[in-house]
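Complex shown without one protein chain; remaining protein chains in place.
Each chain gets a letter, A and B, in the order it is written, and its residues are counted from 1.
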Amino acid sequence: MRTGTFSTSGTYTPQRNWYALVGWLSLLVYLAYITSLFDLDFDRFISGLDNGSKFLGRMFPPNFTRYELLMEGLFESLQIGVIATFLGVLISLPMGFLAARNLMPPWVTWCARGVIVLCRSFHPVIVAILFVKAVGFGALAGVMALTVASVGFIAKLFAESIEEISLKQIEAVRATGASFPNVILIGVFPQVMGRFTGFISYQLDSNLRNSTMVGLVGAGGIGGTLFAAFQRFDYDFVSAILISIIAVILAGEGVNNIMRRIYR
Amino acid sequence: MTEPSKYQGSEIQSVTDHSLDIRNLTKEYTRGVPVLQSVSVSIEANGITAIIGPSGTGKSTLIRCINRLIDPTEGDILFRGKNLAKLYGRELRFARRHIGMVFQEYNLVERLSVMENVLSGRLGYVSAWRAWMRKFSAGDIERAFSILEQVGMADFANQRADALSGGQRQRVSIARALMQSPALLLADEPTSSLDPRTSVEILELMTNQAKNLEIPVMINIHDVSLAQRFADRVLGMANGKIVFDGSPSELNEEHLKTIYGGQGWMS
Partner (left out) sequence: MIIPGSSLEERQWTRFTPLERIFRYAFYVVICSAIVVSLRTIEVIPEFLFDAPAQMVDMLDRMWPPDASYYPETIHDALVETIHIATVGTILAVVLAIPIGVMVAENVTPYKPLNWLARFLLVSSRSINSLVWALLFVAVFGPGPLAGSLAIAFRSIGFVGKLFGEALEEANHSTIEALQATGASKFSIMYMGYWPQVLPTFWSILLFRWDINIRESAVLGLVGAGGIGVALSTALELFYWDRVCMVLISMLVVVAAVELVVTQIRKRII
């Protein structure tokens, strides 16, 4: 990228970066367009800010008096998150193997990959809504929805890490006369396991976050409690719930770090 | 320090004249284009055999056909009373246990420790459960330690394989092959990824260990001078056939021209 030219007299004229200029201009034009499209005007914004400050006022101090309800909801969200991750891992292990192009014939991998892509196509909330409509309100829909989301993530990455393994290491293990299970255990597993535990912990974290949300559409967990509080304008309870959610997620990240240290 | 016993846990060698008998071995990756053309050679019970020749001439294929990492199209490989070319499944695995192999790029399991890599030489003997739990017998572990001492890597037993230098990895690789108590040692370009001095050290280690165990060694090597220095017998291959078979001293310029073609590279 040329930043400028030198003339024979020894002066330097910096080159104008036309691309950047055009970029900034189009950005400004776009934002102006949006302002009209979204019906934004100054008054609305100010009244919004005013609303906002009132809102914040009602949210603080957070109200923890209904803590039993809070704990129940959190606990259910935790259950949903844990079970969904567990089931997701169970299903993803074989799915990942089936989808690995260096292990399986094309027709198998196409089917497996198709299923995995389908699992990832929709936002977990939408999947949750569909499950709620299908199997009714409650934690079952939440678990099913998050299991689908987990499979979409873990199986995909698992298949990719299997495809990236070095065949040379496997060749050597085969040459010692090892049985097929032993070849998988010593030749394949050490290569993929490090990354695999990473995926699982990431997905557990993601499921815990999402499990707080699927409740908003009736799939169980603290999301339902949150939504109800909102509807009743109990904003101080809302802030209590939000704080607990943040605390739980922080704790989850801490557990994550410990696990990473133990399993190297 | 206990000496590794020669045929620990294996059957007694059955009666054949030669240790390894290859007859009419042919390999075609695509039909009509043979990489190995009806190769026949017999290896005696002792001694270092070096295979030289240009790349693509079938040296690697030949070595890998012996332990069936590659399946030959035709031919027989007689070893310890069995025809390796016709074995499958469990029988093939049992036969492989007695053939140790050293690879050009070491082919260690990078994320495992040196000790685990050496112990994996016994994978042909342990069940999947024991392999997973890494429950090897005390005798195996003791043997692993003494082999590591012999290859000079005893201090590295708990290091991860990917933390080692090339020469160190090849030593571990040799230790793994020795752990199998092999009746035959194969090596596919074991020194091609190493510097000149380490190459000599590795070849010295391999040939000394093989002499102690009184087993034959077959080494693919492209450095002719190294081949002449360490081998008792040299096989020269060109175009999928063996065009020279003799002692290193018999190898002269004419022969090298037949094997490698062209003159400019010979100094």
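Just so it is clear, a residue touches a chain if its C-beta (ideal position, glycine included) is under 8 Å from a C-beta of that chain, and two chains touch if they have at least 3 such contacts.
Only a predicted model underlies this, so the values are computations on that prediction, with no experimental measurement involved.
Engineer: List the residues of chain B that touch the chain left out of this view.
Structural biologist: Per the touch rule, chain B residues meeting the hidden chain are 1, 113, 115-116, 134, 138-139, 141-142, 144-145, 157-158.
Engineer: In the whole complex, what residues of chain A lie against the chain that is missing from view?
Structural biologist: That gives, for chain A, the contact residues 27, 30-31, 34, 37-40, 44, 48, 51-52, 55, 76, 78-80, 82-83, 86, 121-123, 125-126, 129-130, 133-136, 138-140, 143-144, 209-210, 212-213, 216-217, 220, 226-227, 230, 242, 245-246, 249-250, 253, 259, 262-263.
The working rule: only the chains that are shown with their structure count from here on.
Engineer: Would you kindly tell me how far, in whole Å, the mean C-alpha position of chain B lies from that of chain A?
Structural biologist: So the centroids are 49 Å from each other.
Engineer: Quick check: in the complex, which residue numbers of chain B touch chain A?
Structural biologist: The touching residues are 67, 69, 93-101, 103, 105, 107-112, 116, 120-124, 126, 128, 131-132, 173, 176, 180.
Engineer: In the complex, go through chain A and note every residue touching chain B.
Structural biologist: Listed in rising order, the residues are 166, 168-169, 171-179, 181-183, 185-187, 190-191, 193-194.
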